[in-house]
Every structure is written in structure tokens, then in C-alpha cells.
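Attaching a single structure in C-alpha cells format; questions to follow.
Complex shown without one protein chain; remaining protein chains in place.
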Amino acid sequence: MTVLAVARPGMRPWRSELWVPVGAVVVALLGGLALVAAAGVALPAAVAAFADGAWGSAYAIGASLNRAVALGFVGLGFIVAHRANLTNVGGEGQIAAGGIVSTALCLYGGAASLPGPLAWIVPLTAAAIAGGVWGSIAGVLKVRIGTNEVISTLLLSFIGVWALYGCVQSTRVLRQPMTDSATLPESLEVPLATQVPALVSGLDMPLHAGAVVLLALAALVAVVLARSLFGLRLRAVGLNPPAARRAGMPIGATVVIAMFIAGAFAGLAGGFMLQGEQLALKARFPSGYGIDGLVVGLLARGTVKGVLASALLFGFLRSGGIAMELSAGVPSAIVLVIQGLVILLLAGSAWWLHRSRRA
Amino acid sequence: MPEAGETLLAIDGVGKRFGDLAALDGVSLDITAGEIHGLLGENGAGKSTLCNIVFGVLRADAGGMRLGGTPYRPTGPAGALAAGVAMVHQHFSLVGDLSVVDNLLLGQARGFLRRAEFAAEVVRLSETFGLALRPQAIVDDLSVGERQRVEIVKCLMRRPRLLVLDEPTAVLLPAEIEGLLQVCERVAASGCGIVLVTHKLAEIRRTAHRVTVLRHGRVVARSDAPADEIDRLVRAMIQRDLVGAAPTLRAAVGSASAAPAAATAVGDVVLRVEGLGLRDASGVRRLDNIGFSVHRGEIVGIAGVEGNGQSELVAVLAGATAATEGGFRVDDQPFANGSPKALTAAGVGVVPEDRHREGCVPAMSLALNLALSTLQRFRRWGLVDRVALAGEARDRMRAFDIRAAGPEVPFASLSGGNQQKAVLARELSLPGLRLLVAAQPTRGLDVGAVEAIYAQIRAAAERGVAVLLASSELDELLAVADRLLVMYRGRVMGECAATAESRPRIGAWMAGHAA
Partner (left out) sequence: MDTSALALWGLFLGSSLRLAMPMLFAALGELVSERAGVLNLSLEGMMLMGAFAGAMGSLWTGQPLLGLAIAVVAVLPIAALQAWLSVRLHANQIVSGIGINILVLGATTFAYRELVGHRSRVQIPGLATWSPPGLENVPVLGAALHQSWLLYLAFAVALAVALLLRRTAVGLAIHAAGAEPAALDKSGGSVPRVRIGAVLFAGMMSALGGAFLSLGDIHTFTEGMTNGAGYLALVAVIFGNWKTGRTVFACVFFGAATALQFQLPALGIDVPTALLIMLPYVMALLAVAGLVGRQSPPAALTAPYLQPGR
């Protein structure tokens, strides 16, 4: 099965068709606007609030880009695994795993005392590894027993998210010391040394170094997928596992590595979210980034450029939505409506697009 | 039931296109009640397409049909069944984890299932036509022949006016084929019309009342007395004269026995199989104490009806499955749980039975497929050297006459014959090739491609490669191989020279009788 619908032999890939996702986004946005109008809110005020929150100030742009970066990481991991026909639905849990490990190392693992940039690089790496391990569990299950990775990553996701909840509930684990009964269930703030540095100092712009790391990794992923032996193996395993096995390719290892990579990227996203933005581990830490990242990966139709574009779209959508709620009184739930519409429109359109292009 | 002799189905000028390809063009024929009508043609002539149109799976682009005088345009199997047309497909559609009774009830029953009553009726019906069935057995546990009987009974339960059988004997033993043909005669005698689709002339000679020959989607010949006119029909099928044609050509058409191949000099043992045994995941014994050897420059054929262990043997030799007992040696190097990679390194090339499943990745390019098992040769700093890859692909295309627009086209865009040539090219080009194992290498190919494949295989043998050829086309094996081994139920029943005189012994072994 391809990303959005079933591919039949003889169909050409539709990578060049940009107008379908763009069209879907436009229609969804219009639908959202219609809802806003139906709610009785003046459209200009709502749109202004949205724009302000999304890109209206340096701060807003920085925040939006940070969100996009986190989504971009999850999306990159998703498309790598998807090359091998593996669908990683466990982003939330992998982000949680990354967040837990990162917090633990920053607060209690002595990462703060590491020299220079290592103080924030090491916990990030550990977060990536944690996410990778979490993802590879599903890979191992698939190779050993044939378990559908959609089901196993979904289950692991819930377990990861609730594990995080448990960690911040208990002062014996990661919860901050309770001074009174009103102390929130969160961790302490991570030390300054372990926080990811901002890219632009001086301006009130919180964009952190994650953006650079994302772009570098994106380029690497693009090359690996298109030109490397590993990328070809991913593709062969995804398209025809028995043939890949006959050709001597290590299928089991490829599957596990692919799932590890998907999880590692999500774990890294969690690390950046913690050390770059939120700075303390809270109960609802993944807050939907795993799911949104999955959607980013699906919309990207397997290309790195697609991931970056979709991540930007959703990052700005999120920020704008929050602002719309605060300033114009439009429930931010409307962003969810728009997202849902985009996904459904794309899922539905994939079919007739393939049909009309069948020779 | 209509009277015998009355026209049941009239097909008039039917055409069907798939994109640029005209699968059928202006096909007209008629089936009368009580007759067994043979639909003859090579692989790819359009027989299955026509049947699918009759059964409503496909819709004709041109022309029409009349059933019992009224226009007949089924929109799906449901419509066809309701009109009294039933079809036994080449690939069975049975639900494996249900019982025979449940499979027969599917699509027929309403409301609550009355299994016991139904089972009794099934037994009665199957005895009428001579088809032995076990109603409570689970389909997954049945043999191929039994499963086909279930499919047939499923059709007969609907009391069809017209029954279409698509290549039904491909999976049967010689004795079972006789049984099937008798069933056909009984069904026809009851007034039903039968369309028997086949490319095997022996069956036509035995049972068909009339024959229509298809070639490249058109009707090229008809006959009211096929048993007397076999040669004319064959000529029409392949448009060439058989006398003087290459042995494999004649063999591919399934006609008279072919001339024996010239004896070639034979060298040391390359492949030695010793005490090889295999039990599958459910504990069923698939291979039983197999032992034989193949020498340099020799072509050894493995004959036998499909489903008697040939596929499993090839899978073990290809490293896809691990043997449970014994093993084999390639050049004295032992392999029991050979990995495909190790076997490739030892010089073993494999042309698998189902190239789409194991032999290639259809969506990837021709160049990539031609180098699929040895991609690491093109690695430069972790990346794959596309230019070198394409260059080598072009060399192969020239050497093996693979027709395609270029090395970068998707493998799936090649015709079946060219795809098989490509898979063979890849395996024959393995550096240090010592042994070629080919399973059903000519299945689904037209005669030209069959010729080309065997020419390459013979050339490889002359170069000193040891060849093991598993095929259910006995005539082809007799024409190409030096020696034959016959398998039955996972055992090697016997070994003999690949000549026409061995036929009776081979037949007996194929049916499981020690000769």
C-alpha cells in the first residue's frame, strides 16, 4: 500500500502533482473560515489574530518555526520507515521516550557539567537513542513474529505516553519537589547549560539550533534515500520482501534499522521540544506532535521537500490557531478541523488521481 | 435444461483492450448445450480474458453475447451466476480457514446456516458426478486436486447451463486428469454446455466435441472434429509448421515427443544433495530423503506434477527455506541453512518459479533488477554508481536480447518474456556461476520467449554450468534435459535418461507407482 491509497501496477507516481495537496489545503482553510464565520466571529478579526500569532512578530515566527522543526523531525523519520512500507504510528510515545531520557540526563545525569555544547548535545543524542529503541521494538516484533507495526507502534505509543505521565506524577522519578499540594506535576526546569541555544541572540526570537540540525539531517536523508545502497534496500524491502530476500538483502536488519530511525527522529524531536522550547517535562508533553508529525510524513508523499513544506504549514497553523483563540475568541479546535479536512481530502483524492492517470 | 444441440451461448464480435493492447478482437463463437467446447491457444492468446468476460469479471469493449437467445451482459459474477453461467478458475478462490461445507454455502445461503442438511446434499451431488469430497474438512488441509473438486462442486451446485473451466488440468496428476475429463463428460451429458480452456492438445483430442483456436486475441481456426485435425489446429495456434521446428518449439506446443538432445560432455559433480528432508511450519513432510547430483555441463530435469515438492526443493536450494534434515553441497561446500547471500557467493543462480514474487521488484528500474543481488559492486562512498549500473545493464540487454526502451524503465513495463529473460540474464551473469537452478522457467511465455530461454540455458550448460531444471512441462524437459528425476509427494521416485522411451516409466513415477 502506498501512502494514501492503493497503487496498482502500471500507475505512474504522482510526485509532480503539487496542486492536489495545495488544493486540499486551500479547501480546508476555506472550510475553516466558513466555520469561523458561522460562529459569528468577524472574519477579518479572526484572520488578523491568526496571522499575528503565526508570523506577526519575530517571537511568533520563532515559535512557529520551532514547532515546524519538531514536526519536521517526526516527519523525516516517518518517510524513512515508509520507504520500507513500514508505517510508524507511534510518534507520541517515541517523543515521550525522548523527553523522559532527556529530562533525566539534564537534571540528574550530570549533563549540565559537560563542557560546552556537549551539555545539550549529549542529552539530545540520548533522547534520539531512546526514541529509536522504542521504535525498534516494533521492528523486532515485525521481524520475529510478523506483528503489524501499525498496531504495535500504536500500543507502544500509549505505553510511552502514560509512562511519561507516571514519571512526572511521582517525585521519586521526575516530578519537581512538592512544596505544597498545588505543585504542578512537572519536572524542574533543565539547567541553562543543557538548553539548546537560540540561533539569533538579541532579538526576542526563540528559534533554536534545532532548525540547523533539521536542515542538515534533511539533506542527509534525501541523499540516503535516493542514492545510497541502504536507501535502495529500503525500497526493495518495501516493494517486494521475498525478492529482496532472494537477492541476499538483510531484510530483518533493514526493518529494525528503519523503525529505529523513525523512532530516533521522533525521540530527537522530543529532545529538542524539551531542551529548546518547553524546558520542563509536563504531563501532556507530546501534545499531539507525534500525530501531527505522522500527518506531515503522510502528506510529504515520501519526499524530504514535502516533509519540510508540510512541517512549515502545520507549525504555522498551530501557532496561528492558539493566537486566534486568545485574541479573537475562536476556539483553537478549528485548527483541528482544518487539519482533519486536509487529511481526508488528500486521502480521498489519491484514488481518483491514480484512476485518471492509469494508461 | 435446454435440449442438446440448442445454442446456449453466442459470442458475437467481442473485443477487449487493455490500454494499447488488444487482448481480444472480433471474437465470435457459439456453445451448444451438451457439448464440450475446447478453447485452444498458447499462453497469452486471450483465452482467460474471454472467459472473464463470459463470467462477468470483465466487460467487453465491443460486441455482445446472447445466452439462450436473450442478450447477456453480466455486470459481475453475481449476474453471471444468476443467469446460469459458472466458472472454475485457474487460481482457486476458497476461504482457507473454513470448511468445505462453509465454502460451498458462501454466496448461496440465506439466513441461518443449515450445515448438516447441506452437507448431505453436497455428498449426493458429488457422488452423482464422481467427485470425492470430505464436507467437514478445512480447505487449508486439502490437496490441490481436492480443492479443485470443491471449486467444481461449488459451480455444479448452482445447476449451471454453462460451465467454464480455465486450465483445470495444470495442477492435476495424469490419473486425476482422466477423472476430471470423465466428470466433464458426465456434466455435458446432463445437458450443460462446457467450455474447456487449455493449451494441452491431449485433452482436446480426448474429449472435445468442437474446438475454437485463438491466437493474439483473434479466432484463427475452428474444428468440428478436433481429434482428426490436431495438426491443422496446431499450425493455426502457432502459425508455423511443426515438422523441422526446434525440439523445444514442438515441446512447448505439447505435441508429439521431441527428438533427444545431443549428448554433451559431463564433468565433476557441482551439486550433491544428500538426505534432504523438509517439514513445513505445520509439521507436514514436504521433502523426504532427497538425494541426487548434478555435474558440470549437465542439464538435469525435475519432473512431476506441481505440488509434489519441486517448489520446496528449489526453495531450499535457493536458501529461502532451511532444510530440516540433511543438506546439499555446492563444490563440496556444505549448505543446510544456506543464506541466499552465501549461495550467490558460492556461484548458485536461481530463477524462481514466480518471478513477480521473488525474482524482481517490478516497480524498480530494469538496471536495478539486473543487478539486484550484487548491488554492492557498484558502491562508491556509500552511494550507488548509477552510470556504471546503467552501462552494465545495457551490456546485458544486448547479450540476452532483452527488449526494452532503456535501462531506466520500470521493470514492470517489460513484456513477460523479456522480464524472464532479464531474470535469467541476471542469474547467468553471476560472477563465478557454477550452478543454475530454474523453476518453471517458461511458464506464461510465448513460444518465441521459450525458445530464447532454452537457448540461453543450453549455452550455459555448454560453458560448463551445471543446470537443474524443475518444470511441469514434461515435453519441454524431455527436449532439453540430459537426465530426469521424477518427484512425487516429496520423494524422488526414480531417475532416467531424458528420452521418449522413458515416458511410461515417468508417467508411472509421477503417479506414485514404483516402476
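Which chain is which? They are A and B, in the order written, and residues in each are numbered from 1.
Definition applied: a contact is a pair of C-beta atoms (placed from the backbone, for glycine too) under 8 Å apart; a residue touches a chain by one contact, two chains touch by 3 or more.
Predicted model, so just to flag it, every value in this text is computed and none were measured.
From the touch rule at the top of the page, work out which displayed chains the omitted chain touches.
When the entire complex is considered, the left-out chain reaches A, B.
Among B:Leu8, B:Leu81 or B:Val100, which residue is in contact with the omitted chain in the full complex?
Final answer for the missing-chain contact: B:Leu81.
Which of B:Asn52, B:Asn308 or B:Gln456 touches the chain that is not shown?
B:Asn52
Considering the whole complex rather than only what is displayed, give the residues of chain B touching the chain that is not shown.
52, 57-59, 75-78, 81-82, 87, 89, 93-98, 102-103, 105-113, 154
If you put the missing chain back, which residues of chain A would it touch?
Per the touch rule, chain A residues meeting the hidden chain are 1-6, 8, 35, 39-40, 87, 89, 141, 145, 147-148, 150-152, 154-156, 158-159, 162-163, 165-167, 169-170, 291, 294-295, 298, 331, 333-344, 346-348, 350-352.
The rule is simple: only the chains that are shown with their structure count from here on.
Taking the mean of the CA coordinates per chain, how far is chain A from chain B in Å?
Those two chain centres are 48 Å apart.
Residue numbers of chain B touching chain A in their complex, please.
Against chain A, chain B makes touches at 19-20, 318, 320, 339-341, 344, 350, 352, 357-364, 368, 372-373, 375-376, 379, 382-384, 386, 412-413.
In their complex, what parts of chain A are in touch with chain B?
Listed in rising order, the residues are 9-10, 223, 227-230, 232, 235-236, 239-240, 242-248, 359.
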